[in-house]
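A single protein chain has been omitted from the complex, and every remaining protein chain is retained in its original position.
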Amino acid sequence: MLSIQVTGKRLKKQNREVTKFISSLASDKRISKHVLMINMAHVLALHKSGYISKEDTVSILRFLNSFKLSDELDEDIHYMLERHAIDKLGIKVAGQMNLGKSRNDQVATAIRMELRDTLIRTMEQILSFQDTIIRLSRKYVGTIIPGYTHMQRAQPVLLSYHLLSYFDSLSRTFDRFVEIIKRVNMSPMGSAALAGTTIGLDRRIIADFLGFEGIVRNGIDSVSSRDFAVESIASAILLSLDLSRLSEEIIIWSTEEFRFVELPDEMAATSSIMPQKKNPVVSEIVRARSSFPLSSLVSSFSIIKCLPYSYNLDLQEVTPLLWTALDTVIDSLRMTSKLMDELRFRQDFEKELSEGYTCAAFLAEYLSTKKGINFRVSHAVVGELVSKSQQRGISFRKAAEELLSEIARKYTGKRIILSGKEIGRILNPKEALRMIKTEGGCNPDKMEYELKLREGIIEKQRKTLSLIKSRIKTKLSHLEREVSGFVSE
Amino acid sequence: MLSIQVTGKRLKKQNREVTKFISSLASDKRISKHVLMINMAHVLALHKSGYISKEDTVSILRFLNSFKLSDELDEDIHYMLERHAIDKLGIKVAGQMNLGKSRNDQVATAIRMELRDTLIRTMEQILSFQDTIIRLSRKYVGTIIPGYTHMQRAQPVLLSYHLLSYFDSLSRTFDRFVEIIKRVNMSPMGSAALAGTTIGLDRRIIADFLGFEGIVRNGIDSVSSRDFAVESIASAILLSLDLSRLSEEIIIWSTEEFRFVELPDEMAATSSIMPQKKNPVVSEIVRARSSFPLSSLVSSFSIIKCLPYSYNLDLQEVTPLLWTALDTVIDSLRMTSKLMDELRFRQDFEKELSEGYTCAAFLAEYLSTKKGINFRVSHAVVGELVSKSQQRGISFRKAAEELLSEIARKYTGKRIILSGKEIGRILNPKEALRMIKTEGGCNPDKMEYELKLREGIIEKQRKTLSLIKSRIKTKLSHLEREVSGFVSE
Amino acid sequence: MLSIQVTGKRLKKQNREVTKFISSLASDKRISKHVLMINMAHVLALHKSGYISKEDTVSILRFLNSFKLSDELDEDIHYMLERHAIDKLGIKVAGQMNLGKSRNDQVATAIRMELRDTLIRTMEQILSFQDTIIRLSRKYVGTIIPGYTHMQRAQPVLLSYHLLSYFDSLSRTFDRFVEIIKRVNMSPMGSAALAGTTIGLDRRIIADFLGFEGIVRNGIDSVSSRDFAVESIASAILLSLDLSRLSEEIIIWSTEEFRFVELPDEMAATSSIMPQKKNPVVSEIVRARSSFPLSSLVSSFSIIKCLPYSYNLDLQEVTPLLWTALDTVIDSLRMTSKLMDELRFRQDFEKELSEGYTCAAFLAEYLSTKKGINFRVSHAVVGELVSKSQQRGISFRKAAEELLSEIARKYTGKRIILSGKEIGRILNPKEALRMIKTEGGCNPDKMEYELKLREGIIEKQRKTLSLIKSRIKTKLSHLEREVSGFVSE
Partner (left out) sequence: MLSIQVTGKRLKKQNREVTKFISSLASDKRISKHVLMINMAHVLALHKSGYISKEDTVSILRFLNSFKLSDELDEDIHYMLERHAIDKLGIKVAGQMNLGKSRNDQVATAIRMELRDTLIRTMEQILSFQDTIIRLSRKYVGTIIPGYTHMQRAQPVLLSYHLLSYFDSLSRTFDRFVEIIKRVNMSPMGSAALAGTTIGLDRRIIADFLGFEGIVRNGIDSVSSRDFAVESIASAILLSLDLSRLSEEIIIWSTEEFRFVELPDEMAATSSIMPQKKNPVVSEIVRARSSFPLSSLVSSFSIIKCLPYSYNLDLQEVTPLLWTALDTVIDSLRMTSKLMDELRFRQDFEKELSEGYTCAAFLAEYLSTKKGINFRVSHAVVGELVSKSQQRGISFRKAAEELLSEIARKYTGKRIILSGKEIGRILNPKEALRMIKTEGGCNPDKMEYELKLREGIIEKQRKTLSLIKSRIKTKLSHLEREVSGFVSE
């Protein structure tokens, strides 16, 4: 009988430099545990269908259980695995392992399994980040900051209200991942090279063993599609936008000019010569790396765009881009969350804002709702009031007390009087915010309610994630138990 | 009383070149009908809360009902609208229109309404494209083509099976749009500039009037977030990938060398000097434009990435990018669908493939499952058979008939015999495909079932879309009825 | 004799919806004058080689001289032009126009001619922007602002020094365009469809008539390459980076917190209710649109990446992307230049910075160079000095006067004494900057020299551009004269 070293023969022929150039082994490390599970599930299915004897099944499972990726050069993990199996078990036993499967369906399956895990890690980081936001919002529940449009001060807002805008955006991305994971968690196994196989395999059993919720029905779709990767990257981009904008804010807030926030020493780069200087390095790096998911998408798109069906090796290059995109946001979420927890916010804005113009719009609305002045007119009245206060160099509050009646009469012909107390209340940021009536608005009296609402959302999200994790775990434990049963014999 | 021309005063001051440079009017045309509805709903809500008299409400609604965008220069539609209202109705009436709203929440609301409509149009095009795929698959239900990996012939597949891989990918994108539209269809109105308003407005009523399913709770989130735009663009990218890959295939298939398909004269560019030449221009343009959604995403990301909260004018530039992304895929889906319907596929591949090597893998699996040869060995046996057939210059089928036994004995030591009839069946593409056992596999006997399955999916998708549309329509008709009630008095 | 309506026949066959979908006419408007010149030059060359009679040459040139693009539907300008020529002149005369040329070489030629003009316009805008920088630098030649690293105040710099960093960057991009225009300004004409033609045409004469400096030698390269477009876009990206960063600075500088600069009323969007608020809308739009060249590049790359040689229709979609990229930077340069000219910079930083820590590093260097303290030690000394001043709540200057000797002795064991006058000079921003010794450094005494240097550079750049323009103009005037000679007969 001839000695058969299928993959060995191939490797002798292929130029080593070529093998090195095209090898996916560096990236395969990350999916190696999934590749082993796939092989286990497949061997069990082959055994169930009578293609492999019990004895051989035991041998192969034992081999798989102890296999470690070596540093040898090879095209990929699949070739290396079979080569080692043949070396160790002989071709008679190992030769059946690949009956009814192909590298094409295996690699798609392994990427989906690893992506599933990575998405779960991302979702856990989102939850943890949202916890931080709530914690910070509670800590600074009454703190007022200026709110901006066009980076110009517009009106006072609550810091907690500002932070909740990030919370809500993150919740939407959490939901996206819940939806994506459903599409990711479908098994390509049984699609073989591109169209299924004549081997009698129950795709559902294999899918179940591997923690999937179902199968990718069409074989060409199974091996050629990477939409699940692209949409995962796209959601990482959405996370990146939140992270980058928040980092931009932290950097601006920690300038000497804005002084909203003081960075913790241990998370900044200080200068020995200027101890007051705390470079916001964590936020700078988060901001810079926020572009990585985007460039993963650009490359992935460019790679996939020109590919006729079915599998082309180009697809191999998409995988590392996927991990870069998600790992970047996981790390950035973790570090930003850590940083947020240590930020010390300035708490004396209330007084400063009482003197300025940021409550002008509240005054205009007040004149409209309480004093019966048409809104566009009350708007004009307050506008002139601001002007006058600037011309005379007096505070807006003083101007309101002294000039409002006169200006209002000029515009409306009517006598409008506001008491000093009334004006004081309207121009006091917190009091003014208390007048906000719209649902979800920035009213200090409603913040407790708003925070409770978000705590409820976190709770719901946490349950959803737990369910996803436990379903996968349960399914994988079936595989583990089955394998143990064989191996321990 | 003073004459107040709020926005007019502003415009006299702003340099006309500046106004032109920053104006969004060109892009506002697309959202103008939504802006009018928003104003109607808002005025009704103000009336309900007692801020506007019935008479004034009637006047304003009549004005809105007949308003048309003019060609005058202005910053945006919101300013132009109020300016015209004041001109026409006087400040006393028109001056209350903007009580409790801002350009920030209005523009976010209008974009969401137009996006909702555009997403629905995209989903309709997907459905129509999937209809085409089913129609084409039924028309060519038994047609065999070579399946490829690495652009090298791998094994025969059914054309309909190949087409269904696109179907399934499109279904996933349809599902994505269903999920996205839920997040899009939430109302920012009532968020005002960034934090809500002291005006007593029921955000739920306004949202209902405008066809929304709920409200974007946080005001800063309402006016600063564009994640709904970015995720819509991202799904357009996924559609683009399908369209580009299919176009690439059509272009390759219609080369003189591949000759899979003949293009319809009326959808190709022919050359008067070479009538046999039909340039696949539709597919070339679809392929080229498939990159437009990606560049929309790149620009959108770059724009949003650096923006601290809340509204910055930069966001205005995201909107046209969003329309470009979706309009491109809508047009490309429509034209490609039209083209697909007219393609004439070659139908004589079955014979050609019977002679070649594309069924070699089937033979290996057959030896493994029916003749008890270990798979890696049967693989080697067939490998040598292919080699020998090439060396001797005989067809693979002939080689199998003459040499298989001998080679098999060399590798296994056993006597393996396949009858000519057996070999003929295995190497006949259609017969070979009939042996495929795995669920969802490319087995001609199962195609009817697979097609039925997809017809069921189309049905389900169509119902989902109908429901979305009818819910919006019903809500909008409430607004229309209410407005009519006032206007007709 | 048969009537021949070559392109007419084609159009009847092609579906109108298809023609509309693939038509480049909208974009062809921009290159129409170049297409006409190309036809003129080509016809003249055909006449010189004896392929067209004098009489016919006159007729065709007259036709070309008066041709206007119509609104009819057609694939492109080339078809429309020949169709009209045949209609007007009859096939006997018009039928020779396209001897020896193809749409492929014509379109590549016309794009290069229009790109040449557009690059020149871009370079003119750069020059004009650099003029503005010099004007502004002279106006504020002594003005001090804080210089930043990590958005933290680092040390005082001169505003003019800051502005010159943009100047130098723009000069490099100017140089890039000079280099690019050399590669752009080569003629593809004579390459015909892809490989040249059997018609005896002197490519050099045609190139000369059209203002080119030479020919693109290889025909496949001529019709398939778009590297000249991609590198033009890439340089627009570099311009965009300067524009975006400068806009970012203007936006930050005009915040209430930084107050470096006051925007001119007529170039900001003011709010009627908060007159102090000036939204920096021009800079916001410039910043947003700075991403357009990048997305042009992404799309162009994705389009070209998959194209085998030679011409594919996909290339048609690159052209509008090229114009978008360059038009965007031309407009943004113009508007930003206009804005810069009107900025009013704050001029009272000198005093503010005298009290703070921004000159701390100067003090450390002083101790090192004048008082013989090892640099790392002097660094530590000043570090402790800053610390102490903060702890004691005294100004850095006061701390230096009171504590420096003591701290220096602690670190060095030596007696180090600085007079109050010495300290005052070191901690005075302008005095401190005067100590800067390195070439090109921010020394107020050297600013005149630095400005002169840049004026010289502008002069040199202006001459280079003049030369480029006049060479093209001279060549084109030859064509014009030649055409006039024929037409006027």
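Order of writing sets the chain letters: A, B and C. Residues in each chain are counted from 1.
Here is the rule we use: a contact is a pair of C-beta atoms (placed from the backbone, for glycine too) under 8 Å apart; a residue touches a chain by one contact, two chains touch by 3 or more.
Quick caveat, the model's predicted, so the values are computed rather than measured.
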Out of C:F21, C:F67, C:Y140 or C:Y161, only one touches the absent chain, namely C:Y161
Among B:H150, B:R344, B:R392 or B:K414, the residue in touch with the chain that has been omitted
B:H150
The listed residue (A:M80, A:V230, A:I303 or A:L433) that touches the chain absent from the view is A:I303
Provide the residue numbers of subunit B that touch the chain removed from this figure.
149-154, 251-252, 254-258, 269, 272-281, 284, 298, 301-302, 305-306, 357, 360-361, 364, 379-380, 382-383, 386-387, 390
Since one chain isn't shown, list which residues of subunit A touch it in the complete complex.
6, 9-10, 13-15, 17-18, 21-22, 75, 248, 265-270, 272, 279, 281-282, 284-285, 287-292, 294-296, 298-299, 302-303, 306, 312-318, 321, 331, 335, 338
Under the stated touch rule, tell me which residues of subunit C contact the chain that is not displayed.
1-2, 4, 6, 51, 82, 86, 91-92, 94-100, 104, 147-151, 154-155, 157, 161-162, 164-165, 167-169, 172-173, 175-176, 179, 183, 190-204, 215-221, 224-225, 227, 230-231, 234-235, 237-238, 240-241, 244-245, 248-249, 252, 287, 290-291, 294, 297-298, 301, 304-313, 361-362, 365-366, 368-369, 374-377, 379-380, 410-413, 432-433, 435-443, 450, 453
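Basically, only the chains that are shown with their structure count from here on.
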Chain-centre distance (mean CA atoms) for subunit B and subunit C, in whole Å, is 35
Please tell me the distance, in whole Å, between the geometric centres of subunit A and subunit B computed from their C-alpha atoms.
23
Give me the residues of subunit C that touch two or more other chains.
269, 272, 279, 281, 284, 298, 302, 306
